[in-house]
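With one protein chain held back, the other chains of the complex are shown just where they sit.
As written, the chains take the letters A, B and C, and residue 1 is the first residue of each chain.
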Amino acid sequence: MKLPDKSLSLDAAVARIPDGATVLVGGFGVPGTPFTLLRELMRQGQKDLTLVKNDANEAGMGIDHLLANGQVKKLITTHLGLNANAIAMMNDGRLEVEFCAQGILAERIRAGGAGLSAILTDIGLETELAEGKQIVEMDGKRLLVEPALRADVALIHADRADPFGNLAYAATARNFNPAMAMAADLVIAETERLAPLGGLSPEEVETPGAFVDQVVRLSEISEEYGVVRR
Amino acid sequence: MKLPDKSLSLDAAVARIPDGATVLVGGFGVPGTPFTLLRELMRQGQKDLTLVKNDANEAGMGIDHLLANGQVKKLITTHLGLNANAIAMMNDGRLEVEFCAQGILAERIRAGGAGLSAILTDIGLETELAEGKQIVEMDGKRLLVEPALRADVALIHADRADPFGNLAYAATARNFNPAMAMAADLVIAETERLAPLGGLSPEEVETPGAFVDQVVRLSEISEEYGVVRR
Amino acid sequence: MDARTRMVARAAREITPGMVVNLGIGLPTKVVDFLPEDMPVCLHTENGMTGIGPTLPDEEADRNLIDAGGAYVSPIPGSAYFDSTVSFALVRSGRLDLTLLGAFEVAENGDLANWKIPGKFSPGAGGAIELAQKARRVAVMTTHTDRKGNPKLLSRCTLPLTARGRVARIFTDLAVVDVTLEGFVLRELADGVSVKEVSEATGAKLILPDTDIPRF
Partner (left out) sequence: MDARTRMVARAAREITPGMVVNLGIGLPTKVVDFLPEDMPVCLHTENGMTGIGPTLPDEEADRNLIDAGGAYVSPIPGSAYFDSTVSFALVRSGRLDLTLLGAFEVAENGDLANWKIPGKFSPGAGGAIELAQKARRVAVMTTHTDRKGNPKLLSRCTLPLTARGRVARIFTDLAVVDVTLEGFVLRELADGVSVKEVSEATGAKLILPDTDIPRF
């Protein structure tokens, strides 16, 4: 017995993403965004994508390339504040946007990764975010049904990985990556460092490789990770 | 700014547990069971406890002491197979037992720790475990409502900790500990090693100290952790 | 100190030893500079960190270590990193003692609106709804009026709500105002500001306490 090897080239991994896919994209602002996978997805040009990401990055970065390239029909997100292009596209009706409270988006994705059907929560009750949502009564309390969000594809950025797909993350580059890495039928992780099997200790693994389908070693770190000088 | 110090003596920490408390107890079999906290709880004699634990340990170990001592009125668990005393008490009506599917017990506790009200799942539908449970229909599918399980107290066993309550675990001694450490109003962690603040790297922390109320450094490792020769 | 700095310094005194605190984007993050160095307190940022240390200049920044507002922050002894699910578990489960948030409008019933101006500004609420709905104590930091001089403390909010009835206290450049069952109560006055000025700048009834009104 040995663990399977799931390492693959960048183009071959991204070529597995079909048109029309729902795609989870890690990252909160810059840290943890899989910039190299996103750039290859732009190059290959898959269309009619539904993206799920905490934010829309900033204009000219990350998923903004896919938005500008007309590859995205819908975005499920928590906040677009730093991307004026995305806001303009939303306001013009060129992009359908579904907003979700940040922690509820994380929980919906996690529920998808945990094989649950939904969560019941009081978050957003009596606000606009509750509009149109199914309500359940439990112990006399009204609760919102927030359905699990499982996707066709997840694009993950890891700090370290091994060929089986065990992943570890850096600092606040975790954010949505660990939940998303469990919640798609095709999980593709790009990694800054690829250790041999056994190069990650079983204790430091944060996403077990059993959830991950393909591992792409980055040949260089995208310049988009550079410290943003504002 | 510095982080608060939550270290406390064994007896003072356990003395915070009131009669009648619902108590989450970490561990799966031997690993991760907070044997020292449990023994002190037996010594102090708090009564009418509801315990939540994956299993009932083995006869003469861990929570079996509390059962034998008449301190437990109810046990919420997944499996009693290794504890004949517990099974006998259940069969004699001396102990109320509520069974839960193992992963659903973990998720109910996690939901409690995550401030969610419930999860919706198809696990156990069309089995005895569904009896008496609330059912919700979503997208035409019948689902069980499994309510969040949040407790008064959680008793946790950590491998390493710092005085703020940041915790890290060893190997399969994780099991229910990380979820339980988030899911009680009073979280008490015993730890094999207590590092000074900064002694755990921010990357190796598995339970952030903000969830933990008291940290008890073990002066010795309970002999109950010894390898069981069967 | 100018009026804004005094407001920030006053808000900092809302934080007491042992608290876990989330400071919203903008003005609230400035509170850090006014916390005593030896005070035991844990700052939380919703993108996944507890124990936030000082903001770093660009040349010392770690590209993987930001707060929710995008500032490059640093760890302190005892910091922890975690993912978004754990971060909001902490918020929703009652482990957050206090959040200080910005506001477009606050109402005398404790309602808060701080995420959407229909037709003008609707980029999404991020983590604000959960912070406002679930922190044990919610306080707001805001200028007393908007740039046009319109009051931001109102009898009822006109904008879409972030959370209902959750704001307990408001720190402004003019005053400290509590939300009570009876409505807004004036608790403190900024230096050089009169009760009349605060009343006129408030879009709801302002109740005066029987006691002296301290200055800050």
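Basically, a contact is a pair of C-beta atoms (placed from the backbone, for glycine too) under 8 Å apart; a residue touches a chain by one contact, two chains touch by 3 or more.
Everything numeric here is computed off the predicted structure, so don't read it as measured data.
Although it is left out of the displayed model, the omitted chain contacts the following shown chains in the full complex: A, B.
Contact with the omitted chain, checked across B:36, B:54 or B:166, is made by B:54. Contact with the chain not shown here comes from a single listed residue; of B:22, B:36 or B:77, that residue is B:77. Between the chain not shown and the residues A:116, A:149, A:189 or A:216, the one that touches is A:116. Within the entire complex, the positions of subunit A that touch the omitted partner chain are 1-5, 112-116, 150, 162-164, 166, 182-183, 185, 196-198, 200, 202-203, 205, 208-211. What subunit B contributes to its contact with the hidden chain is residues 28-32, 54-55, 77-82, 87, 97, 99, 101-104, 106-107, 110, 121-124, 126-129, 159, 169-179, 225-230.
One rule holds for everything that comes next: only the chains that are shown with their structure count from here on.
Separating the centre of subunit B from that of subunit C, both taken as means of CA atoms, is a distance of 35 Å.
For the pair subunit A and subunit B, the distance between C-alpha centroids works out to 32 Å.
Annotation for subunit B: residues 114-116, 202-203 touch two or more other chains.
Residues of subunit C in contact with two or more other chains: 49, 81-82, 85, 88-89, 91-92, 134.
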